[in-house]
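Reviewing the structure listed below.
The complex appears here without one of its protein chains, the remainder shown in place.
Just so it is clear, A and B label the chains in written order, and each chain counts residues from 1 on its own.
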Amino acid sequence: MSLITIAGRERLSHTAPIGPPPSPFLGRHLRPLAVPIALLAIWELLAHAGVADPRFLPPLEEVVARGVAEFSRGGLAFNLLASLERDLIGFVCGSVAGIALGLAIGFSRLLERLLGPVLLVHRQIALFAWVPLISMWFGGGEAGKVVFIALAAFQPALINTWQGVSGIPRSYRELAEVLTFGWFDFARIIAIPGALPQIFTGLHSALIYAWTATVGAELLLNIAPGIGGRMNEGQHLFHMDLLLLCILLLGGVGVVFNVIAGSLEHRLLRWRIP
Amino acid sequence: MTGPVAISEQGRGQSHALEIADVSKRFSVAGRRVQALSHIRLAVDDGEFVSIVGASGCGKSTLLRLVLGLDTDYDGDIRVDGHRVERPGLDRSIVFQEHRLLPWLNVEANVAAALRQSGLGAAERGELVRDHLHLVGLDQFAKAYPAQLSGGMAQRVAIARALVTKPRFLLLDEPLGALDALTRLRLQDELQRIVRHEGTTAVLVTHDVDEAVYLGDRIVIMHPHPGRIATILPVTDAVSRDRSDPNFIRLRDEVLSWLGVSRTGIDADAELARRSA
Partner (left out) sequence: MAAGLSATQTGPGDSTAGAAPVRRGNFPAAGILLLGLVVPLGLLTAWTVAALLGHLPEQILPPPWIVLDTLLDGIQDGSLLSSTMTSLERVAEGFAAGAAVGLVFGTAVGLSKTLREFVDPLFLALSQVPTLGWMPIVILIVGIDEGLKIIVIGWSAFIPVVLNTSQGVRDVPEAYVELGRVLSFSRWSKLTMIVLPSAVPSIFTGLREGLANGWQTLVAVELIASFEGLGYLMAYGRQLFQLELVLSAMIVVGLIGLVIHGLLTLAENRLQRWRPETSR
């Protein structure tokens, strides 16, 4: 389900390309736009040539008109805010719990032995398999949705924090011993900063997972204000233009999250960049 | 095996600054017992600079770990001023072969990290850190991150971190081993100057014979399998600290031949056999 698309990956491409140098076809800056524009043009053509059923392929101007109407009336914006609110509440609850437990397990070998196996098995259960149970325990309303979103954010935050702390190199542990650090100094000066890159990775995934879970919760649980609710409406009323708008919003939010997470990561982990 | 007599003549009968008394250490590697150190006896006095040389696997780094108190599972005794070493303490600091600076702290904070358990106030700490960065010539780089430093600079920071606590003993575990030859020569001079300046007692583990002769007041030569002390050579004042001085070269060659490397390359094995007989 999840799109584990961490924008940071793009930064890794430092090796030389294989094969001949790129052909001088189209300016470099236009290339990223070429395919989307071509696709939109074909779409528009098909829609107007009467080849495609307009119910499936509404002309672009209709989608745009729909967007303008929705946003000027505030309908879709309201729904977007409802989804985001739910998403962020769940994300904060889940990731805070995940990081706290991850740190505890990372620090205490006893806790790791006690809880590690349970958590590893727990993480093999597909996230959406919790939906029916959660809806029966917490109801299909707001509480159930937030619990589900929190659960989605909890797992990557937990696992990454845990791995980050227990992955602190032995040599740093030794250093802490030689400098006669107590538990607190070890955590503050060595373990937490050392685990920070991975904690960020966890938070970044948690953000993406929470967004996926938000959409899932809105589609699977009780209908409520939110993008998922509008998608349900679009599906039942066969409003393809509304559905396409919703897709645009979902993707847009994903992109924004990625950008925010990426730049925060970049800022806070300055020490990694020489 | 022959128990080498390795206790220094001076100060016999009174307790030494550091005394390694009949220390043996076994590891088990993949179910097999390996004797890493066998009956090591060595006494180090205040202000001395002792070099330990030996081929890799002779247990010299293991010995440092025991002195540090990182590992207390051994036979024999390691005593500082007559007290057995039970755990790491700020009286013994170490420079590892890899600088082991924490990449997320800048230079200043890395040095200051060693003072966390010192009980000193912030102002005093800041002053100590500044002094020691000055001592290693890195005043300008206080705010730099380790990733921005060259290998030699990083190792200077590590030296500053080791000295900032004003330790009684400075343990050096091949501190210059990962550096290029020129930087290494330059840092050897620095190290000598710094250790003299601080008046610290130093134990240097190295596999660079030149370095051992150049820096040491005494040279402990270790043989492997099991790790043991072959002999201890004093570096007399006659050996000037000039690497091309004939006395220096003679002593270096003597150390080399103890290690089984002959300058002429003819009778290394015979020499080795004769010496250990």
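As a convention for this text, a contact is a pair of C-beta atoms (placed from the backbone, for glycine too) under 8 Å apart; a residue touches a chain by one contact, two chains touch by 3 or more.
These numbers were taken from a predicted model, which means no experiment stands behind them.
For the chain that is not shown, the touched chains among those present are A, taking the whole complex. Which of A:L46, A:L115, A:A224 or A:L269 touches the hidden chain is settled by the complete complex: it is A:L115. Contact between subunit A and the absent chain runs through residues 1-7, 9, 12-13, 15-19, 22-23, 25, 28, 31-36, 39, 56, 106, 109-110, 112-118, 120-133, 135-137, 152, 155-156, 159-160, 162-163, 166-167, 198, 201-202, 205, 209, 211-213, 215-216, 219-220, 227, 231-232, 234-235, 238, 240, 243-244, 246-247, 250-252, 254-255, 258.
In this section, only the chains that are shown with their structure count from here on.
Averaged C-alpha coordinates give centres for subunit A and subunit B that are 51 Å from one another. Contact residues on subunit A toward subunit B in their complex (touch as defined above): 171-172, 174-175, 177-182, 185, 189-190, 193-194, 196, 270-274. Residues 68, 70, 87-90, 93-94, 96, 98, 100, 102-106, 113-114, 116-117, 145-148 of subunit B are the ones that touch subunit A when the two sit in their complex.
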